[in-house]
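In this view, the complex is presented without one of its protein chains, the others remaining in place.
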Amino acid sequence: MTFDFGAVLAQWPLLLRGALVTIGLTAVSALVGGAVGVACAWARSEGPGWLRWIVGTYVELVRNTPFIVQLFFIFFGLPILGVRLSPTFASILAMVVNLGAYATEIVRAGLMATPRGQIEAAESLALNRWHIYTRVVLPPALRKVWPSLTSQIVIVMLGSAVCGQISTEDLSFAANLIQSRNFRAFEAYLIATAIYLGLAIGLRRVLNWAGPRFLFGRL
Amino acid sequence: MVDFTLWDIVRNLLLAARWTVVLSLIAFVGGGLVGAALLVLRLWGGRRSHAFVAGYVQLFQGTPLLMQLFLAYFGIALFGIQTSPWFAAALALTLYTSAFLTEIWRGCVASIPRGQWEAAVSLALDFLEQLRYVILPQATRIAVPPTVGFLVQVIKGTALASVIGFVELTKAGTMITNATFRPFTVYACVALMYFVLCFPISAWARSLERKLHARR
Partner (left out) sequence: MPVVEIRGLRKRFGSNEVLKGIDLDVEPGEVIAIIGKSGSGKSTLLRCINGLETFDEGSLTVDGKPLLHDDRAAMRALRQRVGMIFQSFNLFPHLTVGGNVMLAPELVKKRGQPAGAQQARLLLARVGLAEKFDAWPDQLSGGQQQRVAIARSLAMEPAVMLCDEITSALDPELVGEVLRVVEGLAKDGMTLLMVTHEMNFARKVASRVVFMHAGKIHEMAPPDELFGAPKTPELRQFLSALHN
């Protein structure tokens, strides 16, 4: 049993580009998926009955099917309906749809933990519903659930490794490309895995740092 | 091209879904056993075994399951063993599941008040007796809902075994798509079958969770 990591590391520009694509996919889907979650959490707790039902169905459908099937359905299935998507866009869409559903439930748990008195105080100050949600209820709720949300974003980033299967040129795709050139499959995947681990740890740090600064306004 | 009716598609997918179920059960039971062993190691062992288990958990929770499957698949081959997607998938999913379950259960044990351990010690029970007669009966009650909930993650995780060529529900979907050129219908059916498998378990986990909170 001999290893040749050098043959893999020599291809570092590929790995670097793949890692950057993975970071990009994650960043976009975290922003958009998080926003979807916040909107759907509001719809599910405050919206009219039919909207609650639609959001509830969306959440359950996504949470009870594998990400890879969601991705394949979007990338291979939707073109039949005339919606043709690039691999990258299909990947982002699948990640947004996936994270959005989980984020909905996470944010909703935070909303439900809001004390009634907070809302009454805001109402008695004549704030409208939009301001009560965005300025009074949401920031403490996000603060409360930020650790769960952070974990979920990391899970989505790790799950995005599947996107290489529809030839999105992410980190997993780079590893696959390298092993097809030099037949060092184990080494290529081991190094890619190590990079994913580093990305996961780094992403967690960034989110822990960014949450209080940009989202709920208190360190 | 063979003419596939919708029933042909569904029937073939259902046949493949058996393997999704089998693989899920192997991973869940195997992962449970390994996870339990890791839990005892973490609670009982010294600092080194503590760090080992923590590292193990971080490794499996911090890397993609897909990469773990590839590493199992190509890693076993390095030992000169004739590998099969089936064995590699079972191994990787078992280890992956064990890491998550041991972490879930550790949290449950940690939520048992310190005083319970102390009371057990003061009754002259040894470590395994403390665990078996005092701590685990209480922790198990709390652990059941999240453990059941994790079974859903395991079932969904088995879909990735398709990538290393194990023919289960998702792989069958891809094969049937290639034969029928009806990806929309086929993947919708695949998704629906996962949903039928997973949703009752999710709902069960939620109702267990509610009952647990209601009793407190």
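Chains here go by letter, A and B, matching the order in which they are written, and residues are numbered from 1 within each.
Keep in mind that, in the parts below, contacts are C-beta pairs under 8 Å (C-beta built on N, C-alpha and C of every residue); 3 or more make two chains touch, one makes a residue touch a chain.
Predicted model, so just to flag it, every value in this text is computed and none were measured.
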Open item on the list: Counting the whole assembly, list the visible chains that the omitted chain makes contact with.
Closed with: A
Open item on the list: Can you say which of A:80, A:125 or A:201 touches the chain missing from this structure?
Closed with: A:125
Open item on the list: With the missing chain put back, one of A:34, A:66 or A:140 would touch it. Which one?
Closed with: A:140
Task: Footprint left on subunit A by the chain that the document does not show - done: 115, 117-118, 120-129, 131, 135-136, 139-140, 143, 216-218
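Please note the rule applied: only the chains that are shown with their structure count from here on.
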Open item on the list: Rounded to a whole Å, what is the gap between the Cα centroids of subunit A and subunit B?
Closed with: 21
Task: subunit A - residues contacting subunit B, complex - done: 1, 60-61, 63-70, 72-73, 76-81, 154, 158-162, 165, 172, 175, 185-186, 189-190, 192-193, 196-197, 200-201
Task: Interfacial residue positions of subunit B with respect to subunit A in the complex - done: 58-59, 62-68, 70-71, 74-75, 77-80, 152, 156-157, 159-160, 162-163, 170, 173-174, 177, 182-184, 186-188, 190-191, 194-195, 198-199, 202
